[in-house]
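Shown below is the structure under consideration.
Every protein chain except one is present and positioned as in the full complex.
Labels run A, B and C following the written order; every chain starts at residue 1.
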Amino acid sequence: MTYTQTQPDHGPAAPGTPADAPRASVGDVDDVVRVLEPDGTRVPDAVLDPWIADLSPHELRALHRDMVLTRRLDAEGVALQRQGQLALWAPCRGQEAVQIGTAHALAAGDFVFPSYREHGVLLARGARPEGYVLAWRGEEHSAYDHTTINAAPPQIIIGAQTLHATGWAMGAQRDGSDDVAVAYFGDGATSQGDVNEAMVFASTFRAPVVFVCSNNQWAISEPVTVQTKYPIAGRAPGFGIPSLRIDGNDVLACVAAMRWALDRARRGEGPSFLEAVTYRMGPHTTSDDPTRYRTSEEVDSWAQRDPIARFEAYLCAEGVLDDSALAEVAAAADTLAAEVRAACIGATTRAPETVFDHVYAEPHAALAQQKADYAQYLAGFATEDAR
Amino acid sequence: MTYTQTQPDHGPAAPGTPADAPRASVGDVDDVVRVLEPDGTRVPDAVLDPWIADLSPHELRALHRDMVLTRRLDAEGVALQRQGQLALWAPCRGQEAVQIGTAHALAAGDFVFPSYREHGVLLARGARPEGYVLAWRGEEHSAYDHTTINAAPPQIIIGAQTLHATGWAMGAQRDGSDDVAVAYFGDGATSQGDVNEAMVFASTFRAPVVFVCSNNQWAISEPVTVQTKYPIAGRAPGFGIPSLRIDGNDVLACVAAMRWALDRARRGEGPSFLEAVTYRMGPHTTSDDPTRYRTSEEVDSWAQRDPIARFEAYLCAEGVLDDSALAEVAAAADTLAAEVRAACIGATTRAPETVFDHVYAEPHAALAQQKADYAQYLAGFATEDAR
Amino acid sequence: MTALTMGAAITAALARSLADDDRVLLMGEDIGRLGGVFRVTDGLQQRFGAQRVVDTPLAEAGIVGTAVGLALRGYRPIVEIQFDGFVYPAFDQIVCQVAKLHYRSNGRIRMPMVIRIPWAGGVGAAEHHSESPEAYFAHTAGLRVVAASTPQDAYVMLRQAVASDDPVVFFEPKRLYHSKGEVDLDADLADAPPLHLARVAREGTDATIVTYGALVRTALDAALAAEDEGISLEVIDLRSLSPMDLTTVAASVRKTGRVVVAHEAARQAGLGAEIVASITERCFHHLEAPPERVTGHDIPYPPSKLEKHHVPDLDRLLYAVDAVLERTSGHALSARTPTATEGAR
Partner (left out) sequence: MTALTMGAAITAALARSLADDDRVLLMGEDIGRLGGVFRVTDGLQQRFGAQRVVDTPLAEAGIVGTAVGLALRGYRPIVEIQFDGFVYPAFDQIVCQVAKLHYRSNGRIRMPMVIRIPWAGGVGAAEHHSESPEAYFAHTAGLRVVAASTPQDAYVMLRQAVASDDPVVFFEPKRLYHSKGEVDLDADLADAPPLHLARVAREGTDATIVTYGALVRTALDAALAAEDEGISLEVIDLRSLSPMDLTTVAASVRKTGRVVVAHEAARQAGLGAEIVASITERCFHHLEAPPERVTGHDIPYPPSKLEKHHVPDLDRLLYAVDAVLERTSGHALSARTPTATEGAR
């Protein structure tokens, strides 16, 4: 077998631009599979359609609702940070479709391994209000209860969670269950060794794991062209993993593609890879100033592809949503935001000595001693003060 | 763009065998480009032929000679180990064609980054006899003078050198030179994060680097199917790097493919990837017992594809080699072996205090003190003995 | 009791762990059909199947990272790193994930993982095959780190490590793989000394040698040699490198007032520093002479023909014993011992 092509033959030509002339995307952002046009028109797609033919109005409304809730939650996160209630927030605005679409396709027994930006995924998994904020406030490293929502603590070390997902899937496989693991990560993460090793292990062991890469075009200030000269979805087949490049702002495409991937996994066909082409509408985090590295024209052009507006247009046209339903969703979103705000503002900082807790699961005399010494040290101030 | 195929469309079907039923190869070992059949028959290949049309009888004989020398050197390494003169040796028997073919295609200014098994590459670069053996004897970590042969010290940390090659190539690029870096590594190495990151960097920066993967079917006891379910050459295009899957036992194919890759690099077209399908005829190292994990039938079948026998058959048929030429090469091989043996057996161990040398390039008082203390400690024994 | 090599004791502990708990898995390079490059997993894949004794792709971050996921799913992975020098590609997964997940999840996630590492030098190996990385792990909160020095300890400590709900880095001194000792294969784990305790390997009164791993044997040899000179050395086998049983160490130093700390790893910021510092803090008024450290030099591991000038040996231990005993001019003990010729010269 030869691979003599100077441009690989299984995708669009890799742009020949040198590294220091970055472009906003690798591959045409419209060279994706989708079923909803940016204006909300439904278009047929032979690959995707079968996977969503059965979606009921109820399910469609649930998708819409969770996207709206995610956006509201995200706005609240930003607001809380601006008000000094959170130390930081990583906005996910613009990425609601891939997060909600893929998460809605899951079964309860599946397990997700999110990055720091997947607020919508955690929402769809049923997280409690405090989950979203306490880590960003600096109260906890992770305030999600992974056992109730089947989600690992959000990962900050770029790409590390992809190996965890693969290992979890190897476990599910050994258990004879049909549970599937899902690894969420960004376009930047694809450069990390861990992500590539995860594909190696997943392929070798046919692990039931779905890799969901949210290609939001940026890794902080670096355009995706710094990470790759070839469309990300084109990477996986070389590891023996089939992939789809989907419109990440089309929630129905995301549901469909995810169902396709989950079905493969449950049938023992191993891993799949989804590249969801989307856009990070906000800054990388609230500490970031994206005007230093990208144009407002670029941001505006992506606003035209908004995932919620698009889906609303479609659902209203179909009569699945009306003004009263929209109002109800908006109210639910405000309720969620209020709950999150309350969980944040009402949070109390743990007692100092708790920094020593849960370093080890088993007794640890040396650390217990350090804890006691520190408690005594702190108590000394009280004594001094009392004198 | 969609990649919906459950088997990727740009190569042979990935075998569906589960991980615990390993096969000796991924992809048909004959699904390669070659110009010499195993029996030495010359066959046309549109891709390769142009690159070797100009090879003179002199050059053909040089290729043959270096392959024979490599085999003899390798046998001497094994013998020296068996005789207790070396602590270890990693035999390269069977892999002479890819090592000599690719190395002969290089220019003097190119720089190679070998693994521990590339004795032939170092031979072709003009290494001195002691280079091959002193590290395996435990006298030095590397006894090659990298400046005269433009080769990095052989790398033991699997895959690490691929990043060094890529970085060196980025340097060559900045210098405006047309020097090319070459990374040599095995099939097992393709699983390491480093190797995949090297492809990312090479692709992003269009670095003039050639990745030469000697797929010798085994990583110690693990067949290549543990590393990948898809042909290795199929990995690179997904990083935007074109590749060739070549018959690694056909030295002319190796020359041709390497010239193709080097030419791309020199013309500023960036990295290329060669998967040379070959076979490790010996044990992993002299410490290894391959009968524990592979059959003699498999080894025998690869003996039928021997790179030297094949090339000799071709050259004799073409009248480029005759018996006297063969005898001359055999004598040269014996001379080399004798030189290597002499360099090995004649080696003296450095003075103890030299363990402190070359930790730092700049003065380091603390270490100088440790060295002085240790010398004094050693001297104390002499004093005591003298009393 | 059965006479076993340390390698065989480890094999037995692995087999027992696999047999007792079907959530236990082995993962690593070449551990299956080959039985590992040291044959420590020999026969285990045949006995327990390829789903439980897993030949992995050649990627250490991948091995440890997937083991994290398996642990999250309720498995108890035992990971083999083929040689000490190959643990570094997995360093990020070990330090940021394995060590921290229990803390990060407020105790909700457990990481019952054992990372076995054939360890340290003195076996004439190639570059990167003789490393002593234990200080890196002992400095990392969230890990437990242990090192066995006898077949019995190797057997019991490995089973304890597997039973622990905390991640344990388990160092196996490769130059002791073939050393033999009596092992009680049926001993009840509950009766064994807990994993975190040090062991007084030999009692003595004049000075204490604190060490771990293969150097415990060297220290015992030193004690024998010193005995001929009428000097009584206490030898402490630390066993657990994190946490350290400083109670046992301090008790000994309070008794002897003099201490030598030994390890193969580089001196600077090695575990010897922690031991000396802790002793100084705890036994300040009992110390009769400054503690001595006998360690590898602050150099990369040298080529194997020169390794005897790096790895502490009997003579270097005795030289340091002389120093803490304030015997004149060093070499008093070491130059007299019958084994001195094997040492530094």
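Note that a residue touches a chain if its C-beta (ideal position, glycine included) is under 8 Å from a C-beta of that chain, and two chains touch if they have at least 3 such contacts.
Keep in mind that what you see is a predicted model, and the values were worked out from it rather than measured.
Only one of the listed residues, B:His64, B:His104 or B:His164, touches the absent chain: B:His164.
From the options A:Asn150, A:Gln192 or A:Asn215, the residue with contact to the unseen chain in the full assembly is A:Gln192. Interface residues of subunit A facing the missing partner chain: 19-20, 87-88, 116, 135-141, 156-158, 188-189, 191-194, 219-222, 226-227, 287-288, 292-293, 349-350, 352, 354-356, 359, 366-367, 370, 374, 377-378, 380-381, 383-385. Interface with the hidden chain, as seen from subunit C, comprises residues 61, 85, 88-89, 91-92, 95-96, 99-100, 103-104, 127-128, 135-136, 138-142, 242-244, 265-266, 268-274, 276-278, 280-282, 284, 287, 289-293, 297-300.
In the full complex, subunit B makes contact with the omitted chain through residues 111, 113, 140-143, 145-147, 152-153, 157, 160, 162-172, 174-175, 181, 193-194, 197-198, 200-201, 204, 357-362, 364-367.
The rule is simple: only the chains that are shown with their structure count from here on.
Averaged C-alpha coordinates put the centre of subunit A at 41 Å from the centre of subunit C. For subunit A, residues that reach two or more other chains under the stated contact definition are 193-194, 197, 200, 204. In subunit C, the residues that touch at least two other chains are 51, 56-57, 59, 61-62, 89.
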